[in-house]
Every structure is written in structure tokens, then in C-alpha cells.
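Okay, here's the structure, questions in a sec.
With one protein chain withheld, the remaining protein chains of the complex are depicted in position.
Just so it is clear, A and B label the chains in written order, and each chain counts residues from 1 on its own.
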Amino acid sequence: MGGYVLTADNPITGALAEHGVAMGGYHIGIHRPSGSTGGSGVAAARPHGEGRMAVITRGFGGRRRDNTDLPPGQYRTDDFPVLSAGPTPRIGLDEWELAVVTETGGRSTWSWPEFTALPTDEATVDIHCVTRWSKFDTSWRGVSVDTLLADVETAAEYVVAHSYGGYTTNFPLEDLLDGQAWVAYEFDGEPLAPVHGGPARLLVPHLYFWKSAKWLRALELRLDDQPGFWETAGYHNYGDPWREQRHWAD
Amino acid sequence: MARAAALGRLTWQPATVAAARVEAATARTLVLDVDGWTGHVPGQHVDVRLTAPDGYTAYRSYSISSAPVPGRLEVTVQAVADGEVSPYLVDVAEPGDQFEIRGPLGGWFVRRPDDPRPALLIGGGSGVAPLMSMVRAATNPSRLLYSVRSPSDALFTAELATTAAAADGRVAVTHVYTRVAPAGWPDPPRRLDTDALARVVWPRDADAVAFVCGPTGFVETAADLLVDIGHDPANIRTERFGPTGG
Partner (left out) sequence: MTTTNVGADDTPWVDGNALAGPLGEIIGTDLTVAELTCASCRTTRPLAAMRVFDRAPGLVARCPGCQDVVMRVVRTSSHVLVDLRGSLVLSLPAPTA
């Protein structure tokens, strides 16, 4: 069946369910009343559900957050929430491989020793998750995508990142060039943990973090754009946090 | 009319804390009053949504632990370290406080009152909560096997003892302690195993249905053991929750 759209019959809040899982229950959803004001405290006061005013819960603050230097609708966190659409793939370093595949079928590959012998950058960046948390000053080490593409002949304008486990996400090629994107394999000076995308993940900090594909396996260069896992299911095709491009209509 | 009821059930509605009961060091039962609540089927859950003064909200699902009655329900919540909703429900909420709920929810992990089959209820930790609703509402023979770390972690201890001692013998209760057993307990602390299950499992021809609820690893182990000792996999219903959260 193709994806189809169901219209909701009451005002919609933010993304359905985000980080956290409940004991004795299921999920944490961080819901922000959204809309044009982008989840500010003003928008939050609007009535929701059957026109009823929100019930404010005395004594509940949630995890604290502030709004300085944040993209619209984001909250700051000092945690590093783990978000994942599926089980964590376990890839042995002896079988790990990174590939760049061109539109003509050209293929460059790196084994783990070859990959980690490439020159690296250290990047300290802010990251912004579409589920509304932002984390400042995260430090990474990885190989610039410029380095991986240095010897690649291509007329492609788009890239699909493919992950171990089947996840995909898409970009205009220019968004991965000129020092904007890395394939990172250390976080905070340590090898990148599997739950955070290790052995190696894409890091594209100027876009929402779902674009920074965990467990990266291949970069596929394409002449045409091909929306990925979340981009085919309602999330924005480009995903600029500063323009709050969360969903299709944003 | 049925449609209106469904919409009421599936949209957020205010709940008021009527009372709170401490069940264990980090677990509490909240008694909630909800206008128009028509009761539930044992095993069902509600989604609980908390809203901060600035509009920030978070929600989780919690099993209903009470027997079905109109206008009122109980949820039994274990606080999760570093959780966001459960610490509020366990440590902060007081009678008179309000939040929102959506429910009752879920038509699969339920024991309907008109189901004549005997039931085997297997709970791990706070996973006993929906099974407690089934115990409290039981009209047919039921056996509860409750796996818990220690006596001080066990929920509903006094009530389960009373229930098990009732003259009608409708509900049998067995505890398995995994870390610390009470003084004089015949078995050393141990994980749920085939021996413990074999003691409570219904004979094959009883056409029993099994409900298993607890952390993911517990549920998978219990369900596999049940199949190993001959329980029909088609008559095993499970409800899992993740290893962390809150």
C-alpha cells in the first residue's frame, strides 16, 4: 500500500513521540502546540482538543530548557537523547565498509583501517533534533565529506545516505560539501557508541539531526532527488532548523 | 451515541487526583476521578498527559490497575530514575491536582468479563499493574505468578494475600523473588524458570489464556518458557515496556 494521509479532527501538536520510554507504559511524547508561532509559550496557551482549555498540571515542569540562541521551537538539553527508528545494527569493524556510489555506478569503498587513515577534522557544533531538543557544543572527530568525494567524478546534484539497518535520508549535494558535513567516528574523544550511530555516522549539523544518519554505509550520488525514510513519511525534504522546516507543509 | 462515547474515550479529558496510596518505596497508586468515565476492560491502559505552565507537555501510557467502575480509575506507577512523567506521578501529584488522560485504550491485552477461559497472569515488576485489574475483576479462575525483586518492591502484597485466601478459591497467587526472598521462603531468589511456571500452568485441555506483562526481556523469556512447556502460543498475550524511561 502506498502511504496515505488521514486528516486529524482536532488541532495537532508536535511530533508524535520522542525520546524516553515509560516503565509501566510506553512513551514520552513531547508535544508542543505548534503552528505559525513555532511552539513559543504564547502558542502553548491556545486551547486544544474539542475546544477545551489546556489543563495545567501543578508542579510539573518537565525537563528544563531555555530559549537563548536556539532555532525556533527548540529547547536546550544537556543530555544526549537516543532516537532510533529501529534496532541498533551491530557491525563488526572487520566487516564494516563505507561506499560512495556515483550515478554511473562508479564505486569507491573504504575498509575501517582505510577510512580511519584518512585525514580528520575536529568539529564542535550545535545539533538540533526535530523532536525539539538542541544540544550545544558537541565535539566530534571525523572525515570531511569533501575528502571522501575528492576524487569522485560526478554530475550528481543529490545524495542519498544509506545506513546499516536500512535507514535512508536525502540531501542536495551542495549541503554535504565545503566543510559542512562529516562522517564522524568519535564523540567527546571516545569511539562513537553504537546507540549514537557507531562505528560511524553522518554529521550534518546545519540540518535537523534526522539528516545525520547513524550507522552510515554508503553515500549514493544521484541526478534526481529521492526522499528518504522520514522525508517520505511527512518530514520536510530539506530540514533547516532555522526556518523550522519540520514537516511537509512547513 | 456509541460514536460520541468513542470520541470521548479517544480525546484528552481532565482527570483529578482523588487520592494517592504508596505501594512501595518508588511506586504509588493514584486514584483518578474522570467525568463521564464509563469503566474499562481489565488490561487496558490510559495515556497520561502533563502540561507545564508554559505549555510544554509530555505524555506516557500507564496500565489501569483498578477493577472497572464508572467515574473512577486507578493507575499504579513505578518511578523511573531520570524519568519525566513518572517521578511527578509518584512524588509530586497530590489530591486535587489535575492532568489529562486519554482512554481506556487497547483491545488486545484485555480479559473480557464474558471470557469463560481460565487465565494465567504472569507479571514482572510493575508489569503486575494491568494484571491486578484482571485479578480484582476476576469472575473466572485465575492464577497470578508475580516475579519481583524483593518483598519491599512487591506491589499489592496485603491485598493479594487476602485475595488468595478467599473462600471461593477463584484466584491463586504465587510470588517469585529474583533478588531477595522473605525470611523462611522455601525457594532461594531466582529468575522465573520452567519449574516455577510448571507449578502454575493450567493443563492443556483447560484452554487457558495467558497474559504476560513486564519489561521486554522478562516478557520474552516468560512467553518462550510457556511455549516450551506446552502452552498454545495463540493463547498468549503480551505487553512489554522498555528498559528505561519514565
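Everything below uses one rule, namely that a residue touches a chain if its C-beta (ideal position, glycine included) is under 8 Å from a C-beta of that chain, and two chains touch if they have at least 3 such contacts.
These figures come from a predicted structure and were not determined experimentally.
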Residue of A:S84, A:T138, A:T154 or A:Q180 touching the missing chain in the full complex: A:S84
Options B:A18, B:L105 or B:A172, residue touching the unrepresented chain: B:L105
Touch list for subunit B against the chain that is not drawn: 3, 6-7, 9-11, 45, 47, 61, 102-103, 105-109, 216-217, 220-221, 223-224, 238-245
Touch residues of subunit A, complete complex, unshown partner: 1-10, 12-21, 25-27, 34-35, 81-90, 130-131, 166, 193-195, 210, 230, 232-235, 246-250
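Here, only the chains that are shown with their structure count from here on.
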Distance from the mean Cα position of subunit B to that of subunit A, given in whole angstrom: 35
Subunit B - residues contacting subunit A, complex: 11-14, 45, 48-63, 76-78, 80, 83-86, 88, 92-93, 97-100, 125-127, 129, 215, 241-246
In the complex with subunit B, residue positions of subunit A that touch it: 10, 13, 20-33, 41, 43-45, 48-50, 52, 54-63, 65, 75
